[in-house]
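Presenting subunit A:
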Amino acid sequence: MDTSSSLTALAQAAFWITIGFTITGACIAVFARNILYNVLGLALALTGVAGIYLFLGSLFIALMQLLIYVGAICIAIVFAIMLSRPLHLDTPPRPMPKVVMAVAASAVFFIGLAGVALKTKWVPAIERSTDYSVVTIGHMFLTRYELVFEVISLVLLVAIIGAIITAGFSRRLSS
Partner candidate 1 sequence: MTGFPILTAILMSTVFGLLTILLIPPERTKLVKQVSMFWATVGLILTLWLYFNFDHSKGGLQFVERVLWVKSLGIYWFHGVDGINMPMLLLTAVVLFTGVWTMWELEYRAKEFFALMFLLVAGVYGMFLSMDLFWMFVWYDVSLFPMYPLISIWGGTRKEYGAMKLTLYLLAGSALILPAIIYAWVQGGAITFDLFELQKIGFSLLDQKILFVMLYLGFGILAAVWPFHTWSPVGHVAAPTAVSMIHAGVLMKLGAYGILRIGMTLCPQGLGYWSDLMALLACIGIVYGALVGLAQTDLKYVIGYSSVSHMGMVGLGLATMTVSGINGAVFQMFAHGVMTALFFSSVGYIYDRTHTKMIPELGGMSKTMPIASAFFIIAALAGIGVPLMASFWAELLVFIAAVQVFPVGGIFAMVGLIISALFMLRVVQRTFYGERNEKFGHIPDVSPFLAVPRIILIGVILFFGFFPKVMLDVIQSAVIPFVGSF
Partner candidate 2 sequence: MMNDFILFLPEFYFTIAALIYFGLSLKKTSEPWALQKWALTLAGIGLIVTVAASRQQGMLFFDCYRVDLFSQVFKVLLAMGTFWIIFSSSELRGIDGRQHAEYYFLMFICTLAMMMLVSSVELLTIYVAIELSSYSLYLMVPMRRNADEFSETGVKYFMIGVTASAMMLFGISLLFGATHTTYVSQIITKLPALFGQPVAIVGLVLALAGFFFKLAVFPFHIWAPDVYQGSANQVTAYIATASKMAAAALIIRFSALSMGASHELVNFLIVICVLSMTFGNLVAIIQKDIKRLLAYSSIAHAGYMLMGILALDGRGYAAAIYYAMAYLVMNYACFMVIMKIADDGHNLQIKELAGLHKRSPLLAMTLMMGLFGLAGIPPTAGFTGKFLVFAAAVEKGYLWLAIVGMINATISLYYYLIVIKAAYLLKPVQELPAIRIDRWTHAMSLILVALMVYLGVFPDQFVNITEAAAKSLF
C-alpha cells in the first residue's frame, strides 16, 4: 500500500514535472526572441508531450513522437534556419498591440476550449478493450486504415517533390 501510494506520488510528481517541461518548452518556443531557442523550446515541449503519451499508456507513440518530431522535424527546422537568415542580426522589438491582441484572441480560444472540456460530461464507452499493443496498431494500419496508410505515402511523395521544386532546386534545363 505504502509503496504503491509512494509510487503514485512519484508518478504524480513525474506527471507534473512532464507537464511543466511541456509548458515551459512551449513558452520558450513561442516567446523567446532567438529563433534557435525557439527550436530548442519546441524540442523540449515535444519531449514533454512524448512523456505525456507515456502517461497515456502508449510507449510506441511516445517513441514515435521523439523520433519524428524531435528527431526529424526539429532538425529540419534547424537546417532551414541555417539556410535562411544570419542569426546575429537583431530583430526589432515586438509591437505591443499585436502581442496583446494575439494573446487576447488566443485567450478567448483557450477559454472556449477549456470550457468545452470542463462543461462536457464525458462518457466512456461501455465496453472498452485494453489492447494498446503495437501488433494491433500494425494490423489496423493494414486493414481498416489501409487507405490512410497509402495516402500518407502519397503525401510524403508530394512533400518530397514539392519541397524540391519549391525550394528552387530545378533539375533540368529550360526547354
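Candidate entries met the following condition: all candidates are chains of the complex that A comes from, given by their letters.
Quick notes on this one:
In this text, a contact is a pair of C-beta atoms (placed from the backbone, for glycine too) under 8 Å apart; a residue touches a chain by one contact, two chains touch by 3 or more; residues count from 1.
Predicted model, so just to flag it, every value in this text is computed and none were measured.
Chain contacts in this complex place subunit A in touch with candidate 2, from the set 1 or 2. Taken together, the subunit A residues at the contact with candidate 2 in this complex read 112-113, 115-116, 119-122, 125, 143-148, 151-152, 154-155, 157-159, 161-162, 165-166, 170-175.
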